[in-house]
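Here's the structure we're looking at; comments come further down.
A protein chain is absent from this complex, but the other protein chains hold their places.
Our next item is chain A:
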Amino acid sequence: MFDIDWWSLALPFGYIFVLGSSLYVFSTIYRKRKAAESANLAPWFPPHLQKEVYSTLLELDADKDRKTKVPETVVRAALLRRAVEDIARIIQVRQAKQALNTLLQRGSVGEDLNQRFQRAEKEIEEELKDVVMEANALAPGWGQTIFQSANEIAANTMLRSRLDEIQNKAAAEKEWWEKRREAIQSEFMKELEEEPAKGGLKIGSDDDAVLVDSGTPVTTPSKKKKGKK
């Protein structure tokens, strides 16, 4: 009754074993690859240079053998710089969030981009907490105001760079205008000379006349000649 024919069962058992082991191998390899992939996802932001500077300064400060100590004010300045960079990153994350969500819904971007983004969001949250803690450690109560200051610094820096950009154009604009004015003047002179000969045809001379009139104190041809000498 219990005489089982093991040999004839070898085939199904073998089948189950092969199936099970191949499934196992597949799942381990698949999971490993997945994990490696998500670990290798490019970070959203480039390395945080300001944070590295701050940490390096703290390390230098901890080093007892150094002759020149790192003054506290330098450490504070470095922390403030770090907070400023964080502000820039927060702004970037907030701006990207909406666009990214729309694109995700439409299926225009992949899931890995979303993962990278969510990781960046978490990172920045941690970073903010960290900065507030560090600030409170450096000076009691500073944590409450450091990001207000950092916000103004970020905005002020942006404003100044925009204004600089505009003001830097001034020299080129001026040069352009000087050349242009000369050109208009000589053209105007030519037209004035041509006019008596042509008689009736009056081609836009009053248009340019306004320009020359306002551009230089020169109004009459005789004065102009004087100026040229």
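FYI, a residue touches a chain if its C-beta (ideal position, glycine included) is under 8 Å from a C-beta of that chain, and two chains touch if they have at least 3 such contacts; residues count from 1.
The criterion applied here is as follows: contacts and distances are computed from a predicted model.
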item: Protein name (UniProt record) of the chain left out of view, among "V-type proton ATPase subunit D", "Translocation protein", "Trafficking protein particle complex subunit" or "Alkyl transferase"; value: "Translocation protein"
item: Of A:28, A:101, A:118 or A:148, the residue in touch with the unshown chain; value: A:148
item: Residue numbers in chain A that touch the chain omitted from display; value: 49-53, 55-57, 59-60, 67-68, 70-74, 76-78, 80-81, 126, 130, 138-139, 142, 145-146, 148-150, 152-153, 155-157, 159-160, 162-163, 166-167, 169-170, 173-174, 176-177, 180, 184, 201, 203-204, 207, 211, 214-216
